[in-house]
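Here the complex is missing one protein chain, while the rest keep their positions.
Chain lettering (A and B) follows the sequence in which the chains are written, and residue indices restart at 1 in each chain.
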Amino acid sequence: MVEKNSASPGNPPKRFLRLRQFLGDVPLLAWLFGGLISVLIEQQVGERLANLLGLPKIPVLFGFMLAMKEPLLLPGALAYVLVLYILTIVLIGKITARPFNLMAAKMIQWPIAIPVILHLVVLYAIMHFWADISLYRELTLKLTLIAIMLTLSLNIINGYMGEFSCSHPGFMSLGAYGASAVMVLFFVNDRLFGDAILPEVLGPFLFPLALILGGIVAALGALLIAIPSFKTRGDYLAIISLAFMFIVKSLFENLQFLGGARGLKGQPDLANLPTVFIWLVICVWVINNFVRSTMGKALNAVRDDELAAEAMTVNTRRTKMVAFLFAAFWAGVAGGLFAHTVRFINPNTFGVQRLAEILAMVYFGGLNSVYGSIVGAVSLNLLGEMLRPLALFKWIIIPLLLILIMIYRPTGLVAFKEFDVRKLIQPKRKPEKEV
Amino acid sequence: MPLLQVENMTHYFGGLRAVHNFNLEIEPGQIRALIGPNGAGKTTIFNLMTGIYTPTEGRIILDGQNIVGLQPHSVASRGLGRTFQNLCLWRHMTVLEHVMMARYSRLTYGLVGAFFGTALRNREEAASKAKAMELLDLMDIAHLADQTVTNLPYGAQRRVEMARALASEPKILFLDEPTVGMTPEELDQMLGIIRTLHRDLGLAIYLIEHRLKIVMELCERIQTLVFGEVIAEGTPEEIQKNPKVIEAYLGKEAVH
Partner (left out) sequence: MQLFLQNLINALQWGSFYALIALGYSMVYGILMLFNFAHGDIFMVGAYIGFGVATGLTALAAMGTLALPNWVILVLTILISMFLTSFVGMLVERIGYRPLREAPRASAAITGLMIGIILETGNLAILGAERIRFPSLIKSTTYDLGGVFVTNKKIMIVVVSLVLMLALNEFIRRTRWGMAMRAMAFDYVVIPLMGVPLNTIASLTFALGSGLAAAAGIMFAIAYPVLDPYIGIIYGWKAFVAAILGGRGSVKGACLAGFLLGFIEIFVGAYMPSSVRDLIAYSIILLILVFRPHGFFGEPHSAKLRL
């Protein structure tokens, strides 16, 4: 999927047009199939290929980290990525385009759920085999998926609704502490909460409930902000939510039964890759449903002209409250998953730095767009991991990149694009010559 | 009983009296106008009746119910549709989305439908879309349904606003200077549309204008507002001859 270069909708350069011409008829399923083959090949012969190219081991994140530690390995890493990912995927995608197009044409007639589930299964298989190579890959992948949830939920407020909310780390921490407290209380022998109450076998069954509980706690927190904020218009929410974030942070610093400033650790290891993936799919599905309904589009109406929205029978205050609580809920769920992924949280995890990170992902990817949130979260997360060897300079490069994006595309890379599953999975035809 | 009845509506902004003792009765199917020079308070009267401001004094009765103090969206969903003088469109939304949005209060699928895409939701959204397309057809802009409104020419934007106002299925339609800034050609078309709404759909229409000529052609009864007070009311002919109106429009010298 790396080279699925959806060139900018404005005026793509000529080279991109040719590439589009060449790859335009490859349906999504063929891409996914190519990806699956490529990760399977990597699993079988990746080690050997890496050795052949003079690399000590399989490049974990597309060879970036290796190349930065030892620049001499750069050609090898590049060759690895080129052969194993890009060439394989393009080749297989192109070859299988015709049969998969026929298949897609057939599937689009069926109830939409069937082809969607099929695509998701293949997508998950790709992630699974890719992450199988190393624990580090798995962790990075899980954190990226969680970041998508956070970004998407903040996009509801900052993009679709057009307010500026700063309280996402606060909601995240409410969810994280809520879910962790339940799970640690029931399933872990812990210094703070005492012995486990329930047998460990029940853990996976109670975990979703704990996450939902975390989400609800976050939504209740959001209610505290929403009640005063949505009476007044303008920048009010920005300030209130910022203060709220600091309040939540120092509240947890002072709640000794939740570990205080030292934090809470030892969450059961239940947030495995399939769990995180399923939650992400549910999150994207529900949020996308919402923003595509007239009730969700009411948010856009409120953002673009609140008075007109009221005059067209939209209950603007209720609309804003619902969306805000909804977004907070998902931030809370993401927080719970985050806590069980890294298995250690403390109040400092949810400070200004986290806020800057989430905001950066939202604005990088694009406002008012599910695609944008996915692009933003994935690219900034992977970029952050890839640039890790640069240590400090990572925090100069990423902000600079974001400033450039803001200057040239102030609403982000893929803003205002509707996420239409049907369009995504339908069979593809070659684009017209004169696009 | 009249469809809309306003009794002794008075409004103050701070200490400033913006509207004084305003009365109005509109029968079903009637077309009336409010005229007056710029700054007379015409739009304020609209905003008072549609719930954007709450009048300091007075009663507004729509279809037998007092609507004073209701939120604008409740007023709107009770059957009072409106357009705006300065085109309040949603700049990132398509034409179709605009018209569908106005059917917001008629959707019953609730949050469950919105989140999980239930069958009820699909049905209601489809019905809403069909109704919206019908209205776009009526306005002759069905071919623009998927365009973002900011890309449209001014006349088309006016039609979008009109279609949007109709989509909430109002009993009475308030038009705030629907022909402002139009070319003569667009103006003729707009007058045609208003006549269609009145004749074919039987809508009651209340119109703000400051150009006498237009209301003379359209309306049965006209009120003239100056400095927040109605100085004259009557048929177009009566208004045309009324010396107070001529004075307000042309200055004192013109009367003599």
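One rule holds for everything that comes next: contacts are C-beta pairs under 8 Å (C-beta built on N, C-alpha and C of every residue); 3 or more make two chains touch, one makes a residue touch a chain.
A quick note: this is a predicted structure, and the numbers were derived from the prediction, not measured.
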Chains in view touching the one left out: A
Contacting the left-out chain in the complete assembly, out of A:Asn158, A:Thr294 or A:Ser369: A:Asn158
Chain not shown: contacting residue from A:Val188, A:Ile240 or A:Cys283: A:Ile240
Interface residues of chain A (partner: the chain not displayed): 158, 162-164, 228, 231-236, 238-240, 242-244, 246-247, 249-251, 253-254, 260-261, 303-304, 306, 352, 356, 359-360, 363, 367-368, 392-393, 395-396, 399-400, 402-403, 406-407, 410-411
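Everything that follows uses one rule, which is that only the chains that are shown with their structure count from here on.
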Euclidean distance of C-alpha centroids - chain A vs chain B, Å: 44
Residue ranges of chain B in contact with chain A within the complex: 50-52, 71-73, 76-77, 81-82, 84, 88-93, 97, 100-107, 109, 111, 113-117, 121, 125, 128, 164-165, 167-168
In the complex, chain A residues that touch chain B: 286, 289-290, 293-298, 300-301, 303-305, 307-317, 322, 326, 368, 416
